[in-house]
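So that we are looking at the same thing, I have put the structure below in structure tokens.
Every protein chain except one is present and positioned as in the full complex.
Lettered A, B, C, D and E in written order, each chain numbered from 1.
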Amino acid sequence: MTGRAFFIGRFQPFHRGHLAMVKRILESNREIIVGIGSAQYSHTGENPFTAGERYETIKRALDAEGIHNYDIVPIPDTHVHSVWVSHVTSLVPRFDIVYTNSTLSFAFFGEHNLKGSPPPSWNRQQFPA
Amino acid sequence: MTGRAFFIGRFQPFHRGHLAMVKRILESNREIIVGIGSAQYSHTGENPFTAGERYETIKRALDAEGIHNYDIVPIPDTHVHSVWVSHVTSLVPRFDIVYTNSTLSFAFFGEHNLKGSPPPSWNRQQFPA
Amino acid sequence: MTGRAFFIGRFQPFHRGHLAMVKRILESNREIIVGIGSAQYSHTGENPFTAGERYETIKRALDAEGIHNYDIVPIPDTHVHSVWVSHVTSLVPRFDIVYTNSTLSFAFFGEHNLKGSPPPSWNRQQFPA
Amino acid sequence: MTGRAFFIGRFQPFHRGHLAMVKRILESNREIIVGIGSAQYSHTGENPFTAGERYETIKRALDAEGIHNYDIVPIPDTHVHSVWVSHVTSLVPRFDIVYTNSTLSFAFFGEHNLKGSPPPSWNRQQFPA
Amino acid sequence: MTGRAFFIGRFQPFHRGHLAMVKRILESNREIIVGIGSAQYSHTGENPFTAGERYETIKRALDAEGIHNYDIVPIPDTHVHSVWVSHVTSLVPRFDIVYTNSTLSFAFFGEHNLKGSPPPSWNRQQFPA
Partner (left out) sequence: MTGRAFFIGRFQPFHRGHLAMVKRILESNREIIVGIGSAQYSHTGENPFTAGERYETIKRALDAEGIHNYDIVPIPDTHVHSVWVSHVTSLVPRFDIVYTNSTLSFAFFGEHNLKGSPPPSWNRQQFPA
């Protein structure tokens, strides 16, 4: 059981696969911070929802499951990868481990000696897009 | 009792006056969203703490008081006042009323027909800076 | 006859179809503001001309037709859709109705309760690109 | 009589002194482009009005005087002085001479071999701020 | 023999073809400034290396060849083509001639009356990517 996990994604939208992932992360961590990436974008095919809409969706989904040991933080893209980890760590409370589906994000945190974890595998059959 | 209140400030740092204000806001609102303004700034005299540090401080202070019906959202400055309300509402869950110590912020939300409230008065003697 | 219409496009370049559209808009509006979108871009295949060059082309085309009840406003892209309407309304004089070929722009203004109009249809055969 | 003059200012607000200056510029120039500087700023003591409000004020003032050979262009600040002249010339139609009250702007245009003119003197007594 | 040449590229990475080009440029110029374009980007397929890593690679490559009459300057992209030449000339020491493989860059400098030269041809067979 580590302390606080950081789970970063765009969540466009937050779906049952994401929810399952939050639950598995909380099996081995005391708390979770959900980082909403590309926070400034909305109203497009790739990014339909605003960060505020995504915040509300995630909050409702976790509350409905009786999960309360979470925090949510919108994180705007910087588009400059070399400063991204500093940008993220300036915006969120301290955390002990990173979970992400993005190989790139995973690599970035590794360069900064932040312990990362590949996302726990799940049955994609079970959670179709 | 209205629904969800939005309380915006820089919280550099979050102090007992802010805490008293959160409590009073929750006397007439079901939930509160605390918006951390000037979120990108830190390491200066005016803005010593990062948004992440401020997030953590506010979270601990409210949890210690047994307050759990809150959300916290870091909000970077845009420096372009004409888009500020749209920027804020894109980043936070929907809210019904705005509380702020900033006359300027108060005026901005008024222009957008968002109901605002001047901050409930408190005894500054009681909470010296 | 409404008051002032706002017609937004990139006008790369302003062509006979655009001119016909201006004329039809002025059949039911007293004045027109022509907004030059993506104003900061130029020198590419998609955006060959600067906003200044486009401004001059539109001005000459309308003057040549004896149209004088127009204003032209260059409008830089923000790339953050949630603030786009606030950005536009801060840069141009007040208007009563929006005309645009962009479904996205049309939807944005609708969210802000600004009356929009789909562009009056025209015979594309008559105005080949 | 030169061709087209460019007159740049913030016009917060456009006052009788500015109007007098426009008239004098038009004594020796065929047309005038009025550039609204710091276009993105508003809602502060130094920059109370949006560019759109300033655009409308200038338009009404000139129309009321029977002046019609003008164009108005909002110009956002870049804060990077070395690119400012390129930024301005990309946004406005071509011009032959620059008028400005700003010594700095005057110097910038001079570096780019754009002919500038110190503003024609006027009786400040006659147009108190 | 002209004075100082400016050679701009992204150098992702700097390869033997670039080195050959530097040598040929120095056959007819006294010194060379190597501009590292897209300096803020890294960690992607198109831009794998940081500007600092590219700086170091170029420096080592030229030093290993006994070339010492060079300077290196990282140049961030502005994405606004109309100000690009002003941006570049503000960041680098004065130069007399521009070398670039980019037709677009070549055209930009031409607009500013900066003498440009198409890159000296080389045998691509000899320097495969």
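By definition in this document, a residue touches a chain if its C-beta (ideal position, glycine included) is under 8 Å from a C-beta of that chain, and two chains touch if they have at least 3 such contacts.
Remember, it's a predicted structure, so these values are computed and weren't measured experimentally.
Out of E:N29, E:T50, E:S82 or E:S105, which residue would touch the omitted chain in the full complex?
E:T50
For the chain left off this view, which of E:P48, E:P93 or E:G110 is in contact with it?
E:P93
Check the options B:F11, B:Y41 or B:W84 and report the residue that touches the missing chain.
Of the candidates B:F11, B:Y41 or B:W84, B:Y41 is in touch with the missing chain.
Of the residues A:T44, A:N69 or A:S86, which one touches the chain left out of the display?
Of all options in A:T44, A:N69 or A:S86, contact with the hidden chain holds for A:S86.
By the contact definition given up top, give the residues of chain D that touch the hidden chain.
Spelled out for chain D, the touching residues are 80-82, 104, 107-108.
To test your reading of the contact rule: which positions on chain E touch the chain that is missing from view?
Touching the chain left out of view, chain E contributes residues 39-40, 42, 50-53, 55-56, 59, 68, 71-74, 76, 89-94.
For chain B, enumerate the residues touching the unshown chain of the complex.
Touch with the absent chain occurs at residues 40-44, 50.
FYI, only the chains that are shown with their structure count from here on.
More C-beta contacts across D-E or across C-E?
D-E
Among D-E, A-B or A-E, which chain pair copies the contacts of B-D, with over half of them the same by residue number?
A-E
Using mean CA coordinates as chain centres, what's the gap between chain B and chain C in Å?
So the centroids are 38 Å from each other.
Nearest whole angstrom, what separates the Cα centre of chain C from the Cα centre of chain D?
About 24 Å separates the centre of chain C from that of chain D.
Hey, what residues on chain D touch two or more of the other chains?
Expected reply: 40, 42, 50, 89-90.
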